[in-house]
Structure formats: structure tokens, C-alpha cells
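Sharing a structure below in C-alpha cells format, with a few things to ask.
Of the protein chains in this complex, all but one are displayed in their positions.
The block that comes next holds chain A.
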Amino acid sequence: KERTSIPRVVMPQLPADFRVKSNHEVNQGLSQGQAVLEASRCLDCPDPQCIQGCPVSINIPSFIKNIERGEILTAAKILKHTSALPAVCGRVCPQEKQCESRCIYNKMKKQPVAIGYLERFAADFERENIKANNIELRPSATEKNGMDIAVVGSGPAGLSFAGDMIKKGYNVTVYEALHEIGGVLKYGIPEFRLPNIVVEAEIDGLRAEGVNFVKDCIIGKTISYEQLHELGYDGIFVASGAGLPRFMGIPGENYIGIMSANEYLTRINLMGAGRPGEDTPVLKGNRVAVIGGGNTAMDSVRTALRQGSQKAMIVYRRSLEEMPARVEEVHHAQEEGVEFMTLCNPIEYIADEKGRVKAMRVQRMELGEPDASGRRSPVPVEGAVEEIEVDLVIVSVGVSPNPLIPNAIPQLEVSRRGTIVVNEDSMQSSIYDIYAGGDIVRGGATVILAMGDGRRAAAAMDAELRKQR
């Protein structure tokens, strides 16, 4: 009774007017007092439904009860049993659709236990503890089995796979096409939502375990599949992500000032565009329209505000309810003054004489029957077209699977959408020594799903390779 009458913790956050002028993380993290109190709300249910809602089945009550007892490092250890990147998932998981959506509190018409905040708290505590006490990270005392594994791509799928395989005694090398390790965690999700030090700490942990990272190396280009065999790899895990940005194919979309969210975020997050000492330029706009309603769109529109734009708009063809972005990001965007133009779809761009975009024509929409995705599909309202002044447009209408690996290995079975086809249990592809996971298999999903794929692939590949030893 007492437990259930405690209100859900409120995440301390930077004030909106301050944070839009900086790149600091918006959510400041719970204090230990807040975390312990929030942890005490958890009822340690006999049949915890929250676990069912977590794609990797983290033992949620167990880690939370350790926080309540003040055993934070134990809590962190429990998280690490299942999740390779708890500090990341605690920040970016769509908890309201996953673990927290199943919490018993929802049945009581109360707000669910803040599982994500607590997960983040435990993981951050452990990281800060390592730093504060100068704890030297050392490889786990696994005996090496002499087998070599190559990982293609250093996003969450690749990192979690690498972490598991190194602990199982394999020699693991992760190849990354870009000049930084981390995949979307580095080039996509901005600092104000996921600070680089959080990602770096995870990568340092893997390095300390002995994982070898090779950047600037594209499998299928720099090194071919055949060459991986010559190099002696016994297994290959492809985690090359969903790189290819989609455009809408409407008139004027190639004008200057119209770019993909990937380009915009990469210029700013990976290349540091606009910061002193960085050579990469980025276009700045006063009136910025971001097309789309996912996490990438929210990240782009909030980045535009931080780049100094006066007006930043989300242009989305359905309504607020159907928006796929995390609810918290939508709230944060609203607090920061982002305008939401819902039920609007761009149909044409207009440019000045130099080819720079100056306006867009948008078609008003209304919701019709539910479509294949179960969401009500938007249909144009006849004649309801208006023109809006814009000087920067970020297109964030989805991505396709990265074609580099399928192009380089023609024998590999891919779906019509371009995703690599795998056995769902083992993540093994049509080629015996290639396993795959994350967005290259799912075609654009979440960090936790990518990570879960990495773990499952590691377990299955290990079982297979044991037979060969």
C-alpha cells in the first residue's frame, strides 16, 4: 500500500530555454535518494510482466530491488548479465512501449515504475565508480580458444556481439567503415540525448576485454569476404545497420538546403560541424522543417534549435498519436518550442534563383482507415494545400538497409526490402559462417533489439563453433 502511494519520480532536467543553447544532456539523471525511493515503488511481482515487455528479458525486479537496498553495483551487474549497454538502453529505449508498458502499476491506473531511469542510474553509477576509483579494467579470465571472429559494423548489434564473444574466449576484431566506433550511437543520436562519454565508456570496456577495433575499413570493399577467410576468421557477424536514407521523390527535393537527417546529424555529431577547430561545414537555417515523426526527426529538429534556428517545425503526415518517436522526446521537443505541423505532407519545394530552398508546399491530410501497420492511414484533403516559408529542410522519412554487404556477397540471401535473411533463433544467414543482426536484418528498429540480436547470434555461433573444435 505505502509503496503504491509514492508518486513516480520526476527526472531532473535542464530548463528548456537553457538547454536549447547548449549541447548538454537534457536528462540529468536521478540522485541516489531519488533512485532508492523510486526503486521502493517496485512491488517485486511474483510474475513480473515488465520482464515480458523487455526484448532481452532483463531481470527487472532483481536489479531494482538491489538499488533499493543500496547495492547499486550488484544492480549494475545484473543488468550486464542480459544487456551489454544498459547506460545506453536506459536512455534511449522506448520504455513506454516496452518494459514500462507492462508494469503492474498501469493496471492500478498509476504511472509505471521508472525502469529506464533506474537502469540508467545503475549503469551510470558503475561507470562513475570505475572512473572515480581509477579501477583498471581487465579482461575477464576466460581461456582463449584460439578461434577468430570478425564483426562488420560497430553499432549496438556489433558491440554486444563482440562483448559476448570475447568473454567466451574468442579473438574478436570489429571492422568499422567510419573513422569512429559506435554506429548510430555516435553519428546519429545527439549528445544532448546520449553523451559520447557514455558510449566511449562501453567501447573502452570492450577494448579492455581485448576486442580489437579497426576503423576506416569497409568489409566488401577494403577487405573482401574471401579475404576474411584468408585472414583465418572462423565466423563473421554482420551488423552493418540501416544506412541508406530514403527521400520522398517529390519535385525540388535536390535543391540546396534539403538534406537527409543522416547527413545533417552526421555533419554535426560525427564531424562536429559548426564547432571551433572542425573543418566540416553545415547549413544553418532560420526556418527549419523536419519531415517525419520518428526519433531521427526529433533529434534533427532539436538539433536545428541548438544550431540557432528561430523556427523549427516537425512536418508529419499523421497525427501526434501515431508518431513513432519516444514520448519523452516529443515532450522535450514541445518544451523547447518545436512546432508540430501534424497531418501535413510536403508535395513540392520551391527555390530561389541560386537553387536554395525558400518554401515548401504542403498538403493537409486527414486520417482514414487503418493501414498494414495498424495505424490510421493519412489521406489528402482535396484542395487543402498551403505554402510555407522554409530555408532548411531535413528529410527523415526512414532508411533502407545498408547495401554494401549484400552487394559484395551476392550469394547471401536478402529479402525484397534488402535485409539479410536469417534464421530467427540463431541469426545465421544463408551462408554458414555469416550471422547477422540489428538493422541490417530488421530494416530499422531499436538499440535494444539490435543488441539482443548480437547476443543471440553470439550464443548460436559459439554453440556451432564448439562442435568444430
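Things to note:
Definition applied: contacts are C-beta pairs under 8 Å (C-beta built on N, C-alpha and C of every residue); 3 or more make two chains touch, one makes a residue touch a chain; residues count from 1.
The definition used in the following text is that contacts and distances are computed from a predicted model.
Per its UniProt record, the hidden chain corresponds to "Sulfide/dihydroorotate dehydrogenase-like FAD/NAD-binding protein" from the list "Imidazole glycerol phosphate synthase subunit HisF", "Sulfide/dihydroorotate dehydrogenase-like FAD/NAD-binding protein", "ABC transporter permease" or "Butirosin biosynthesis protein H, N-terminal". Among A:Leu283, A:Val330 or A:Val447, the one in contact with the hidden chain is A:Leu283.
Touching the missing chain, out of A:Pro46, A:Gly249 or A:Gly374, is residue A:Gly249.
For the options A:Asn27, A:Ser260 or A:Asn345, the residue in contact with the chain missing from this view is A:Ser260. Of the options A:Gly337, A:Pro403 or A:Gly443, the residue whose C-beta touches the omitted chain is A:Pro403. Among A:Ser224, A:Gln310 or A:Asn423, only A:Ser224 touches the chain that is left out of the view. Residue-level contact of chain A with the missing chain is found at 177-179, 187, 215-218, 221-224, 243-245, 247, 249, 253-257, 259-260, 262-263, 266-267, 271-272, 277-281, 283, 354-355, 402-404.
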